[in-house]
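Of the protein chains in this complex, all but one are displayed in their positions.
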Amino acid sequence: MLSRRGAQRSRLGRKLLWLIYTLYVLAFLLYLYTPLALTSILAFNDRDIPSFPWYGFTTDWFYNPDFGQAGLEETGGAGNIGTGATGGRMGVFNDVKMMNAIKTSFIVAVAVTTLSLLVGTTTAFLFERQRFFADAALYFVMMAPLVIPGVILGVSILSFGNSIILWLRGIFGREAIRPIATLLRPGLFIVVLGQFSWIATLATMVISARLRRFPIVQEEAAMDLGANRFQAIMNVTIPYLTPAFVSAGIVSFLLSFENFGTTLFLIGNDPTLPILFFSRLRFSITPEINAVSVVLMAGTVLFGGIVMGLGQLRGHMSSGG
Amino acid sequence: MKSLHRSGGPRQKSRIPWDLVIPLIPLLLWLFLLLIFPHLRLLMLSLMKRGQKSLAEGGIFLGNYLKPFQDPDHLFIRVFIRTILFSLINTLLTLAVAYPIAFYVAKVVKGMRKFVLLVLIALPYYISELVRVYAWMNILRETGFLNYLLVDVLHVMSQPVEFLYNTASLFVVFVYSSVLLMLMPIYSSLEGLPDEQLQAAQDLGAGPLATFTHIVFPSSLPGVTAGFILVFMMNVGDYLIPNLIGGKNNLWVTEMIYNRFIVSTNWNLGAAYSLVTLVLTTFVVWLGLRLTGQTLRGVFSEQ
Partner (left out) sequence: MAQEIDVELVHVTKRFGDLTAVNDISFQVPRGSFFSILGPSGCGKTTTLKTIAGFEEPDEGDVYIGGERMNNVPPNHRPVNMVFQQLALFPLMTVFDNVAFGLKMARVPKSERKERVERVLEQVGLKGLGDRKPGQLSGGQQQRVAIARCLVLNPTVLLLDEPLGALDLKLREQMKIQLKQLQHQVGTTFIYITHDQSEALVMSDRVAVMNAGRLLQVGAPDELYTNPQDPFVAAFVGENNDIQGTVTGLHGDHVTLDVGPFQIAAPVHPQMTVGSRFHNFIRPEKMVLLPPDTGRTEPTNQVPGLIQDVIFDGAVARAIVELTGGQQVMVLVTRTSDAPLPVRGEAVRVAWEPRDAHCFPLE
């Protein structure tokens, strides 16, 4: 064995390589979490500018109970940097605009989720169960949003909405179409449509994946026992799809809630949270931004945890039987 | 078809195939009103002069596509090339960062530790991209954590430096925000590779490197392709990172599109920019799928 000595030496080298490898994985986790951890720490820093060093713990940037009283008297409140005077501090839950933006995002996300689940379900049934004229072409178009940058989806819908307004105006006149024009101009209605245009694709994919695994013989059994087609689907198929509805729903909600690219082009006067967040960032960075980040992180990690937990559960269920 | 033996019963079945029509209506509305027509409108806009009402009125105008070449500074062309080049470089960087991690999770750790590691890696990606990018600004800003560390704690530097708005920070944050899109598909294709294959290769005389090049990498290729497509697309289409981290020196196509549509309104030019970008990303995706014989659905369900 010529190579034996060499092999034994390389064994030691390999131990070292393994050590480096493990350290790399740890460094990667550090890379993932350091920015988030630092932001979270800053959100509780008792200092009026969002920077280190640590000045002490406060929850003012989430909610300042004194806001509005002391703050009104100290009109030029910018001077109290680092003094510990809390009167002028605006926490996330003191910030009316921020709360409105959260509300707006929530409404948009609920609308997009509802629409995406409904259309995702019907579309999943359509493509999984039916063969029809041009089905392959329509399927291709349905998948297209996966390769269209969100920004471009945004501008295309913006221009199309505008062109409809122009077209209708040419026929009916400016006044007659005002209600429709308001809907098609940048605003929440068109934001919902814009987000729906690609989130529905993902919802369809999640639901289709589960529908494909559904043993259709169960539906046939239900019909054999006297149910009609609709009853069979409602009583047997839909319950089977529930886990897919939950994960598609949560994913849709999160994607809508935090969407930026598409929304940027379609938003009107009521900003969603990401849009407001972005415009604040460009204006000036305040500790409140850190607190909003923490609120967002907490919310999404909670949702994300549920999705992953469901995935795990599904894995167990499918491996168990 | 499955229910023919029932439909022949006493109740006459209606002629309209409701189970086809009912789901078809929302699908057609969605695809035509939100995808097909808007993109056709974009195409029309790009083929018209500014202010032109319709194609019929003024004919086809190619000026919007020619303008980038006529511009003295070739701004769009430069930005376009930068976007593609940086996206490609970043995709390769992301691959280099993600691959060892994907292998570690798929093949090195087992059981509970694997599960915990997977959750730890995936969890940050449920957080909004905006928050994750902002978190990096907290580190890289002139008043950020890195300067605090270097100036006030370690005293390595005497003056704070702006770490934002340069190409290096752009890549650090791009990799950060896209690494999971690369990691997950590679992880799932490595997960499907039985350990015995690695042992068999070793048993037949292959060292770690040969095992990697002959067995591990070829079987992870579908995952690598999927990751490549996902990350490249995400990077080309991104707005936040070039805008917030890259700064003015790293202008991106998405920023040019935004500027044409929202800032200095010239929708016709913006439409041309959009379509060129769209054609590019579609081409790259098509090429990736063609070269590796995969389907779009396969790529996305790997996520």
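Order of writing sets the chain letters: A and B. Residues in each chain are counted from 1.
Here is the rule we use: a contact is a pair of C-beta atoms (placed from the backbone, for glycine too) under 8 Å apart; a residue touches a chain by one contact, two chains touch by 3 or more.
Just so it is clear, the model here is predicted, and its values are computed rather than measured.
K.L.:
So one chain is hidden, and I want to know which residue out of B:21, B:200 or B:291 touches that hidden chain in the complete assembly.
P.N.:
Among B:21, B:200 or B:291, only B:200 touches the chain that is not shown.
K.L.:
Which subunit B residues would touch the chain omitted from the figure, given the whole complex?
P.N.:
The missing chain touches subunit B at positions 194, 196-197, 199-207, 210, 214-215, 218-219.
As a convention for this text, only the chains that are shown with their structure count from here on.
K.L.:
Can you work out the whole-Å distance between the CA centroids of subunit A and subunit B?
P.N.:
Here the centre of subunit B sits 16 Å away from the centre of subunit A.
K.L.:
Under the touch definition given earlier, write down the residues of subunit A that touch subunit B in their complex.
P.N.:
That would be residues 14, 21, 24-25, 28-29, 31-36, 38-39, 42, 49-53, 118-119, 122-123, 125-126, 129-130, 132, 138, 141-153, 155-160, 163, 193-194, 196-197, 200, 205, 209, 216, 219-220, 223, 229, 254, 257-258, 260-261, 264-265, 274, 277-278, 281, 285, 289-290, 293, 296-297, 300-301, 303-305, 307-308, 312 of subunit A.
K.L.:
Which subunit B residues qualify as touching subunit A in the complex?
P.N.:
Per the touch definition, subunit B meets subunit A at residues 2-3, 6, 19-20, 22-24, 26-28, 30-31, 33-39, 41-42, 45, 97, 100-101, 104, 108, 115, 117, 119-132, 134-139, 141, 143-145, 148, 152, 176, 208, 233, 236-240, 244, 254, 257-258, 261-262, 267, 270-271, 274, 277-278, 281-282, 285, 296-297, 300-301.
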